[in-house]
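Missing here is one protein chain; the remaining ones are kept as they sit in the complex.
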Amino acid sequence: MTLSHDFGTWVAALLTLCIFSFLYKDNPLYKFAEHLFVGVSAGYYIVLNFWTVVVPNLYDPLYRAFTRHDPITHAVVERTGGPFAGSVGDYRGWFLIPGLLGLLLFTRLVRRVDWLSRWSLAVIIGVYAGLKTTGFAQGDLVAQAQASLQPLWGHDFWTSVNAILFTIGLLTSLLFFFYSREHKGSLGIAARTGIVFLMVSFGAGYGYTVMSRLSLLIGRFQFLLNDWLGMK
Amino acid sequence: MNLSWLEKLDRRWLFLIVGVLVMGPLLRPIGVPLGSSKPVKQFHDAIAAIPEGAIVLMSCDYDPGGKPELVPMTRTAFRQLMERHCRVVITCLWTGGSGLVDETIEGMAQEMRAEGKDIVYGRDYVDLGYKAGYEAVMVLMGKGIANAFPQDQRANATSSLPLMREVRDYSSFAMLVNISAGYPGTKEWVQQVNSRFHLPMVSGCTAVSAPEYYPYLQSGQLRGLLGGMAGAAEYEKLRGEKGSATKGMDAQSLAHAFVALCIVLGNVVQWTKRRTTP
Amino acid sequence: MTTEPGAHGPVRPLLAGVLVLAVLAAGAAGAQEIHPPAPPSSLTVADVPNDAGSALTLAWKLSPDDSAGRRLVAGYRLERAVAPEGPWTLVDSIAPGTAARVDAGVHRNTPYFYRVAAYGPGGVTFALANAGPGIGRETWFNLTRTSVLTFMLTFYLLVLFFMERARTGQKPFVRRLAGIDAIEEAIGRATEMGRPVLYVPGIQDIDDIQTVAGLVILESVAKLTARYETPIRVPVAYPIPFTIAQEMVKSGYLNAGRPEAYDPDSVQFVSPEQFAFVAKLTGIMLRDRPAAHIFMGSFYAESLMLAETGFQTGAIQVAGTANVHQLPFFVVACDYTLIGEELYAASAYLSGEARLVGGLKGADMLKLLMILTILVGCLLESFGVHGLTTWMETQ
Partner (left out) sequence: MKRELPLLLTAVIGLFMLLSFFVPHHVVSVPADFLQQCAVIVVAFGYVLGGANALSVNLSAIARRQPDWPYKLVLVATLLFTVLIGLKEGRHWQDGNTISMFLYNQLYSSMQATMFALLAFFIASAAFRAFRVRTVEAGLLAAAALIVMLGRVPIGDQLTAWLPEPVRLGAVQDWIMNVPQNAAKRAVLMGAALGVMATGLRVILGIERSYLGGGD
């Protein structure tokens, strides 16, 4: 058992134990680690989005467009057209618009002018409304329905049984999510059959989630045992 | 038979048992033999079918929370791609993940260089790092990967990387290997890219998201699926490797059996209680 | 002429290397008689439909020497030029046995000319006739997506129709969800015990549509807590939903006629970090002991910790999310759970607004259409007719 000599591993191991201490009871060590974590993650998100999105996707193109020099190498950028002669993928000066919209978001911190931030919200929500609607319509509605069109008989016995069971499960589960009529009579029977399929699928979901959670614990113990305590 | 003492059992005893059941097999492995399931075989065969030397997009959309399940998959898939002389472009759409993904890929590349394989950053693999924007980034990459990622994870200009000169948009990729822990992940890649840009796709995901992607496997939108640590372990077995996923499976077995016991016992306690009270 | 985008720098030396190797290998083979392979023939170029005019598809007949046994053909060279006589640039070198290739790097509305050659140990032989001009045309409508457009338009027309009906007073019938009775019962219970109600509109940002549904339900819940004078706690994870939640609770108290009872501190911004948010919530549950917990919106791994801690404090819990992987935990630990889209149905029923009821009824009718399509499709498939299946195929 050779203890690791790396300062970083010790810091990580001690903080890991601080958080595990929450299992015993909520205590100052856990509170310290938790607030440390929130601080680091909020700070990291700011720096990450600054250096990987705001600078390369916004500042650099604007710098090149208006100073005709590369922001890093300061070499002259030779290209045709002025700062607003954009083409697909190369929008140059037009990036002033998202830059302005981004800054407008900060008006939310000031009560009097926070209505200005609605312009930035409008762009985000408009783009995502369009993207999500088409993404779901194609990927989750039409493609899934198309994949459910399968022959119910014609090949070997078990495949047909599964195909029929599958189609019954699909149609009754769809009828469970039906709101225009009370679930009585035949619709009631269909809904009750549908709930059976739904509950089986939730049970399967539960089983898989258990594996995910346990994997996380196994990963942490592997870190503590192998990297920190050096037990192979 | 009065089990009410069980009900008043302090839950910290249960925590202790879970801790011991997981720690035990890690110290003294039992070696319960691994099975193999179809979705994992399909994942392995889909990558094996990629033409030699083709360019593959590998989007590792996870953060440290998905590490134990998804890092083994990333390593094994990256090794299989490298051994097929495929060239890999890596992206990460999760805010907290790009550091972990780069460390995993670079660690794997170092290991393979130590084994004498000639793998060069910028020629054989490129890590373009993180980009905010969820689905917007995926569709943006359709117009040009370099437009969405002007620089890579190590702050080099994307255009300066030799591999990136051969990558225009999704049509330059032979396949998308998506390692996903939730949103944005496999569902968004299927919706926004898979059918729209005819990009064949395989997915490795956390066990919690696996059931949700089975319909995509059945419909053919996904050509293979690795579900959680079990999927990663079976994939390692197919590849003849013994990584951290395989080593963790004994602990999974014991812990799963314990959780199943908890469900049964919890209901037995409640059932006896309901019968004994008048 | 600038080199085509995606210039193939490294391929040309690679190709030369292959040729040299092939010749050497052939030499070593000695006995077999080596001659340049017969050329491929009838090269055709056509525009790839349904795209922005950036792709042309090439097809040709294989060289007669290209049979698996004889190693005369090592592959095909496809070259492109903007004028019939060249200069030619390599598009790609293709493995033997393949007779088609898509060139996806062309500029739209520009004529291109192509030629193909078979290469092998004996040398390179170009096809007799070149092909072209091939022009990449832009299309105004992607025909492979007609099925998506049909279903989307049908759905939107149904939604608009029912919205209009709901707005002009003929309220279409919507059955009362059991989940809504559970929410009202939970708030009633909290009022009896004089404890606050904890409402969590999910942990995602405004771009997740479940958060919007969670915030719409919040307004109705706030109306009830205002009327019963029960304190309400609304911790929120992201800044934008946080400000909207404040507006929702304020208008809930307004509609209940008690604007003065609105407590600005009832809505709290916590943190977008998942587990810091959960720690804060479990803290509220254990310290303030709310008697009712309502979780409506997008939840992920933390649903388990919330439901279990809530179960321990004995609070009545009602949950609703469309994230199917979290539903099992809510179903087993909560008193009532709205499953998947019931979350959206509840926001429609509770608010009673035409825009939401219209969406709900439209979805119902389209589900019937979907059920019909699947039934007809399966029957057709069973009789070997694949028309409907291929029509619904999307690209």
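Order as written gives the chain letters A, B and C; numbering starts at 1 within each chain.
Note that in this section a residue touches a chain if its C-beta (ideal position, glycine included) is under 8 Å from a C-beta of that chain, and two chains touch if they have at least 3 such contacts.
Model, not experiment: these values are computed from the prediction.
Checked against the hidden chain, the listed residues A:Val76, A:Ala129 or A:Ile189 yield one contact partner: A:Ala129. Although one chain is not drawn, the whole complex shows that of B:Gly65, B:Gly185 or B:Gly224 it is B:Gly65 that touches it. Residues touching the missing chain, restricted to subunit C, are 50-53, 108, 138-142, 145, 148-149, 152, 155-156, 159, 163, 205-207, 209, 212-213, 215-216, 238-240, 242-244, 246-248, 250-251, 254, 269, 271-275, 301, 304-305, 307-308, 311-312, 322, 324, 328-329, 331-333, 339-341, 343-344, 355-356, 358-360, 362-363, 366-367, 370 (touch as defined at the top). Seen from subunit A, the chain kept out of the figure touches residues 8-9, 11-13, 15-16, 19-20, 22-23, 31-51, 53-55, 57-58, 72, 86-89, 91, 94-95, 97-99, 101-103, 105-106, 108-109, 115, 118-134, 136-141, 144-145, 147-148, 162, 165-170, 173-174, 176-177, 194-211, 213-214, 216-217, 219-220, 223. Touch with the hidden chain on the side of subunit B covers residues 7, 11, 14-15, 17-19, 22, 32-35, 37-38, 63-65, 67-68, 95-96, 98-100, 102-103, 129, 131-134, 136-137, 139-140, 143, 147-148, 151, 153-155, 207, 211-212, 214-215, 218, 227-228, 230, 249, 252-260, 262-267, 270.
Just so it is clear, only the chains that are shown with their structure count from here on.
Comparing chain pairs B-C and A-B by the number of C-beta pairs in contact, the larger count belongs to A-B. In terms of their C-alpha centroids, the spacing between subunit A and subunit C amounts to 12 Å. With centres set at the average Cα position, the gap from subunit B to subunit C is 19 Å. Counting only residues that touch two or more partner chains, subunit C has 207, 301, 324-325, 394.
In subunit B, the residues that reach two or more other chains under the touch definition are 65, 134, 195-196, 208, 211-212.
The residues of subunit B lying in touch with subunit C in their complex are 51, 65, 134, 162, 165-168, 171-172, 182-183, 195-196, 198, 208-209, 211-212.
Those residues of subunit C that touch subunit A in the complex are listed here as 145, 147-148, 151-152, 172-175, 177, 206-207, 209, 239-240, 243, 271-273, 275-276, 279, 283, 286, 301, 304, 324-325, 327-329, 331-332, 339-342, 345, 349, 360-361, 364-365, 367, 370-371, 373-375, 377-382, 384, 388-389, 392-394. If you check the complex, the residues on subunit B that touch subunit A are 12, 15, 18, 22-23, 26-27, 65, 67-69, 95-96, 98, 129-136, 139, 143-144, 146-147, 149-151, 155, 157, 187-188, 190-192, 194-196, 206-208, 210-212, 215, 218-221, 227-230, 244, 247-248, 251-252, 255-256, 259.
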